[in-house]
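With one protein chain withheld, the remaining protein chains of the complex are depicted in position.
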Amino acid sequence: MASTSRFIPEPKTAAIVGCPFSGGQPKAGVDRGPIHIVEAGIVQQLEGLGWKVKFDGHHEFEDINSSLTSDPPIGLLKNPRLVSRVTEAVAKVVGGHAQNGELPVTIGGDHSLAMGTISGTLSKYPDACVIWVDAHADINTVESTDSGKTSLLTRAIRLAYRNIHGMPVSFLMGLGSKVPEFSWVKPALKTDSIVYIGLRDVDAGEKKILRENNIKAFSMHEVDKYGIGKVVDMALDHVNPNRDRPIHLSFDVDALDPSVAPSTGTPVRGGLTFREGHYICEAVYETQCLVALDLMEVNPSLADQPSVEQTVAVGCSLLRAALGKLWSTL
Amino acid sequence: MASTSRFIPEPKTAAIVGCPFSGGQPKAGVDRGPIHIVEAGIVQQLEGLGWKVKFDGHHEFEDINSSLTSDPPIGLLKNPRLVSRVTEAVAKVVGGHAQNGELPVTIGGDHSLAMGTISGTLSKYPDACVIWVDAHADINTVESTDSGKTSLLTRAIRLAYRNIHGMPVSFLMGLGSKVPEFSWVKPALKTDSIVYIGLRDVDAGEKKILRENNIKAFSMHEVDKYGIGKVVDMALDHVNPNRDRPIHLSFDVDALDPSVAPSTGTPVRGGLTFREGHYICEAVYETQCLVALDLMEVNPSLADQPSVEQTVAVGCSLLRAALGKLWSTL
Partner (left out) sequence: MASTSRFIPEPKTAAIVGCPFSGGQPKAGVDRGPIHIVEAGIVQQLEGLGWKVKFDGHHEFEDINSSLTSDPPIGLLKNPRLVSRVTEAVAKVVGGHAQNGELPVTIGGDHSLAMGTISGTLSKYPDACVIWVDAHADINTVESTDSGKTSLLTRAIRLAYRNIHGMPVSFLMGLGSKVPEFSWVKPALKTDSIVYIGLRDVDAGEKKILRENNIKAFSMHEVDKYGIGKVVDMALDHVNPNRDRPIHLSFDVDALDPSVAPSTGTPVRGGLTFREGHYICEAVYETQCLVALDLMEVNPSLADQPSVEQTVAVGCSLLRAALGKLWSTL
């Protein structure tokens, strides 16, 4: 409990940014994720770890919704104006908390929101690095296509996936064609300032982007090869060798195995165990460099009640682990 | 099969000490654990591994029960006289087997019994070390309190847990206020002669005790960081660097993940896998230093029939692993 942060002044304050938003992907219900996480008591739980916690209700983005009379697709992008404006609003909220010396904890909602959260973090900490924990690389561009030979069904799924929640990283890096609607997004994330953990469903187009840009990624193959302890060490060594850069941790709950977190929109077998997911959060906390935290893609509409409760409970537990419920402080 | 023990002479004899006792904690049924383990055939199973096995029925402690007309709490301690007398009796039984050159296998029952088993082991082998496998540190003292900010529910659970089965280690070390009723317990266990594996639910008071006394503990965080193989190596290096000290292995079945051993009183998520639990037992056996073995907290009243059978089967399997069902002898 006595641990200090290098960047967040005492009294340490976490600002919950609840984003019930699902415009970056097609499945209904992911917008209910943050409501469930808050109802499960995350505010009190973080207070129990010694944090001052700010939470003044979820961001409903109603003004944005009502101001958009129509939002036709731009090429493959669905709801482009809505996603752009919502993520821009999130960038301002997250950036504001960061400017205040608070640690924003953004709870989604779909992973397109990370365009906003990471933009907000970088507005305060331009040298921040990103640890992106996910089954997916979310680095499609508007043009990236899968050159592999795949079944029609796979193509259909991948096209559906090529919604904006499959693209935030490329937007943050300025890869691919520019979409004028997203001109507010500064390409402020350098390709060597992000590292992935947990990848296991990356299509050929994304692999090409990762390879050509020398982006470091630890897939489940590497987690098995080296163990999660060494993988986290190597990931930190890549983006934060001296453990002195601010860290934005963006955790897509589908990084976990579906047996651990079943209630999410694009589950993929062979994921992180309960313990590995927590280990990552604990190890990031131990660096004392965490400045922003996302928990994304908890979708309480996709599973039976026990699975929903399990997923929400795991989500809360990951947030607690990232904010100090650590064994290493024994 | 050809393996030898450094301390137990041939023909190697294991003495089953069945302790259907639940006085150290509040949930009914844990006293049925040893009965189920024996009925599942542990005697024959150990014979199948080449052991001579002694078992003359469970210790029912009926005399002790009937001699106590009343047993009011002493401060926070529930059933203090009963727990003291039963554990003292167990100390004598276990110590007697040890004196005979037999390896006592104590099956609980609640973990307060370890006050007896470890006292018995130390009476024969004063330089024995202890490997304590548990989700909990069981090192509360009469005064240790949780200084953390926790919910009322958590406090209630922790108070309930502050029954004597949450305290045996502190009694064995002589930490905290002395309770005259327990004056028979010699503080014979040195703080550097125990090592924990599997911890993941340790309150702030216990953490303080562990830290101030430099007691070595490998929590689940370390198991994930290093892998179970290296953790067991480091644990042995700490208490038994030359692999020449006698080892008392005290295994609380709640060290295992609840998905592996559901039928126990205080389960905690994120525990040891089936394989990790067995690995620990196998690696301890391999040292040829094992002189006493506890299997505690199997509670056949807390779960549905398949979960009970699963937990009992795992318990038997751990005992077999600790007593020689080893792959390394391929």
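Think of it as A and B in the order they're written, each chain with its own count starting at 1.
Simple rule for what comes next: a contact is a pair of C-beta atoms (placed from the backbone, for glycine too) under 8 Å apart; a residue touches a chain by one contact, two chains touch by 3 or more.
None of these values were measured; they are calculated from a predicted model.
Chemist: In the complete assembly, which of B:36, B:245 or B:278 touches the absent chain?
Modeler: Answer from the full complex: B:278 touches the omitted chain.
Chemist: Which one, A:37, A:199 or A:326, makes contact with the chain that was left out?
Modeler: A:199
Chemist: Among the options A:121, A:219 or A:287, which residue touches the chain absent from this view?
Modeler: The single option touching the absent chain is A:219.
Chemist: Of B:94, B:175, B:284 or B:326, which residue touches the hidden chain?
Modeler: For the chain that is not drawn, the touching residue is B:326.
Chemist: For subunit B, which positions touch the chain that isn't shown here?
Modeler: 1, 41, 44, 47-48, 50, 227-229, 274-276, 278-279, 282-283, 317, 326-330
Chemist: Footprint of the hidden chain on subunit A, which residues?
Modeler: 148-151, 154, 199-200, 202, 204, 207, 210-211, 217, 219-227, 269-270
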